[in-house]
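Then we have chain A:
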Amino acid sequence: MRVRERFTAVARYPIGIGLVVLVLFLLDRFLPGFWLTLFLLFGINTILAVSLNITNGWANLFSIGHGGIMLAGGYAAALFTLPVFFKVDIIGLHLPGWILNAQIPFLPALLLGGVVGSIVGILLALPALRLRGIYFILVTLGFNLIMVSIAENLPNYTNGAMGLRQFPLYTNIWWVWGIAFLVIYIALRLRKSYIGRAFIAIGRDQELAEHMGINLLKYKIYAFGLSTFFTAIGGILWVHLILNLFPNAFSLALVFHVVTMIVIGGMGSVSGAVIGAAIITGFTEVLAPIEEGFQVFGAQVPHLFGLTTLLLAVVLILILILRPQGIMGEREFSLQGLRKRLSRSKAE
Partner candidate 1 sequence: MTYFIQQMLNGVCWGSVLAMLGAGYTMTFGIIGLVNFAHGEVFMAGAFAAYFALHVAGLPFGVAAVLGILGAIAIGLLVERIAFRPVRGSGMITLFITSFAASIGIRTLFVMLFTDRAKPFSMPAFLKGAYLIGDLFIFKKTIAVVIVLVVVGALLMYLVKKTKTGIAMRAMSYDSETAQSMGINTERIIIITFIIASALAGVAAIMWGVSYGRIRSSMGMMPVVDAFIASVIGGLGNVFGAIVGGLILGIGETLFVAYLPPDLIGLRTLFVWIVLFIIIIVKPSGLFRANIK
Partner candidate 2 sequence: MSTELLLELSEVTAGYGKMPVLHGVSIKCHRGEIVTLLGANGVGKTTTLRTILGQLKPRDGEIKFNGADITRLPPHKTAALGVAHSPEGRNIFGNLTVIENLRAGAHLLKTRKELKEHLDRVYSMFPRLKERRTQIAGSLSGGEQQMLAMGRALMSNPRLMLLDEPSLGLAPQLVKLVADTLTEVNRTGTSVLLVEQNARLALEISRYGYVMEKGAIALEGDAKELSADEQVKKVYLGIA
């Protein structure tokens, strides 16, 4: 018996990982294009939601500027991954030669973009964190608007509102879900570690956290730096999937979608963020064709762009009225919890 227990305890990890790798391989191989893209979007949204949860959920630093972070990271990576002929000949960017003539593989681009996103995030956080409550939110909003504005108004560097195209299709299931699992793993480990518990303490009661000896500014900056790093990476994965980067795709509507994910899932829960990402991704993609307009019984229903956002707004308000803690509240998904729940309802 004991040998068997030890075996499962130790072998759990490689077997688990092996299974996940196998599943991903099979999905990659056999899922039709639409479903595969959907699955990838789910993964990207997971990355965005789990990282947003670190600041907005755990540390209670409600930022709505992550669109701007994604823009920063996205451009930083794109300017190095886009083919040279595009940068030079087609859109004629006025950038230094070493940028224009470079085309780097995905991993360094991801890391570069992530770091840029993180730095920008920290630069935003440093002044913003001095402000309380609503002023903080307002400044992050302004940041997002300003970033979009800058991207649209500096065509020599960013190609302006016309955006960037000709992206190499770097994003695939391994990048997306590899990183997604990494982010989930980091978040779950963080939750039990001192840093993570410091974040949560700051989120629950700032003053109390300070009295317990937590350096507020330091940990808030950590939270921001970490969150924005992965947010930027999520953005980079996204543009290398949809193969374009338009500044106004990163405005408030996008921010709003990610906020909805963590609210539905439960602000403060990593599993909640994953669940929220799944729901919103599914919702969005199901509604996308309806938005285009369709035929029903021979009558043409016109296009209804924005239907998704509208319905999400309604859902968000309803959730906040009826179940403000979201699906998971602040708890995490656990097999024991599920088993207990099932046996409890069986006993009733």
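Everything below uses one rule, namely that a residue touches a chain if its C-beta (ideal position, glycine included) is under 8 Å from a C-beta of that chain, and two chains touch if they have at least 3 such contacts; residues count from 1.
How were these picked? Simply put, all candidates are chains of the complex that A comes from, given by their letters.
Not measured: the values here are computed from a predicted model.
Undergrad: Just to confirm the interface: in this complex, chain A touches which of 1 or 2?
TA: Spelled out: of the options 1 or 2, chain A touches 1.
Undergrad: Contact residues on chain A for candidate 1 in the complex?
TA: Residues in contact with candidate 1: 60, 62, 64, 131, 133-135, 137-139, 141-142, 145-146, 149-150, 152-153, 252-253, 256, 259-260, 263, 304-307, 309-310, 312-314, 316-317, 320-321, 324.
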